[in-house]
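Coming up: chain A.
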Amino acid sequence: MSATAAKREIKTLEKGKKETTEETISIKNLDVYYGDNHAIKDVSLDISPYKITAFIGPSGCGKSTILRAINRMNDEISNCRMEGDIHWRGHKLLSDEVDPVILREKIGMVFQKPNPFPKSIYDNIAYGPKIHGVKDKDELDDIVEKSLKDAALWDEVKDRLEKNALDLSGGQQQRLCIARALAIEPEVILLDEPCSALDPIATSKIEDLLEELKEDYTVVIVTHNMQQAARISDYTAYMYLGELIEFGETEQIFENPQKENTEKYITGRFG
Partner candidate 1 sequence: MVSLKSSSQKDDENPFQKGRNIKEKLIRSVLFIFASLAVIVSALIIFTLLEGSFNFFLGPEGSMLEFFFGTNWMPSGGDPSFGVLPLLMATLVVGGGATLIATPIGLAASIYLAEFAGDKVRNIVKPLIEMLAGIPSIALAYFALFTISPLFRVHFGASYFNMASAMIVISIMVIPIIVSISDDAITAVSSELEDGSLALGTTRWETTKNVIVPSASSGIIGSVLLGLARAVGETMVATLVAGSVANLTFSPLEEGQTMTAYMAQVAKGDIPPGAAIQAAFAVGLLLFIITYLIRLGGELITEHFTGGKEKKSHPFVRRAKERLERGWWRVKSILSTERDKVAALKNRYRKQKMGKVITFLCMIGPLLFLSYFIFNILRKGLPGMSITFLTSYPSRFPDKAGIFPVIMGSIYLISLTMVIAVPIGVGAAIYLKEFAPDKFYSRFLRRIIHNLAGVPSIVFGFIGYIILVEMFSVGGNLLSGSIILAFMALPIIEVSTEEALESVPDSFRDAARGLGATKWETVKNNVLPNALPGIMTGSILSLSRALGETAPILFITTMFAKNPPGGIFDQFMAMPTMIFYWTTHMKEEFQVLAATTIIVLLAILLTMNGIAIYIRYRTQKRRRW
Partner candidate 2 sequence: MRMRWNKKLTVVAVFGLLIAGTLVMSGCTGSDDNQLNQTGSSTVLPLAKAWAEEYDGAQISVSGGGSSHGISALLKGEADLADASRQLKPEDIEKVGGDPSKVTDNGTVTGPIKVNGREVEPTKWVVAHDVLTVVVNNQNDWVDELNYTQLYHIFTTDDTSIYWDDVSGLDDAPHKKIRIYAPDEASGTYDYFFESIGGLDNSRLGHDVDKDGKKDYHPSADDNVILDAIKNNEYAIGYFGYAYYKQNTEKVNALSIAEEDEEAVPPTTENVADYPLSRPLHIYTDGVPEEGSTINDYLRYVLSEEGQSIVPGVGYIKVGDVSPGLLQHQLDRLGG
């Protein structure tokens, strides 16, 4: 992408909270193809700011694909093609005008499998800020501390920041990855099954964390755990075979689903 385009993006993607309607991520008629595989079929929905939106649905229905569309991670898959649009702050995120590198700085992502870099805990957190231009060591120290605190990991690791991140437990690693995503001060956080590799205690820690995070961030989470979705999310989207079947407030989806398909899924009668 050209430098002028980058400049334009940065001007408008300024920090600070604007009107909430501007902040809404609205997905419009999204289609995603992997080669011939039509993975997302004409999906439209609005993701509300400073809320937790959960995506649920059977395996392979396209939850991860939607998440990867929002921060353009799908660009990294060579045979992946996207149609339709995603609006956020007056930008068409899927257009060529938007530089995915800048976009991802604003929309962070946490993956299903904890993937800390084989570096020290400190360097894992400092990695993003360093690349985005924070060079002052004291400033970095502050960022590392704040992010780890936000991710509720600080107390556990503050004495061993120089230790290799791979020595942490799975739950700690996942919180480290969340801290790593927070360190670049994004405005939206996408989490793709962040708890699937974790035990119940670690899971509840992360759930608590997400509750706190929504004060400052728009949170989107994919989960296979129905209770989890019901517990923490404000809105729930149920997907099936690449289509959005039902979307609404979590309470309504779980207590009064409109579609039979949805009801079957959440009551565990299939999938």
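The candidates were selected such that all candidates are chains of the complex that A comes from, given by their letters.
The working rule: contacts are C-beta pairs under 8 Å (C-beta built on N, C-alpha and C of every residue); 3 or more make two chains touch, one makes a residue touch a chain; residues count from 1.
Please read these numbers as outputs of a predicted model, since none were measured by experiment.
> Between 1 or 2, which touches chain A here in the complex?
1
> Show which residues of chain A lie in contact with candidate 1 when the two form their complex.
Going by the criterion above, the answer is residues 1, 3, 6-7, 10, 71, 73, 76, 78, 101-106, 108-109, 111, 113, 115-120, 127-128, 131-133, 135-138, 162, 164, 166, 177, 180-181, 184.
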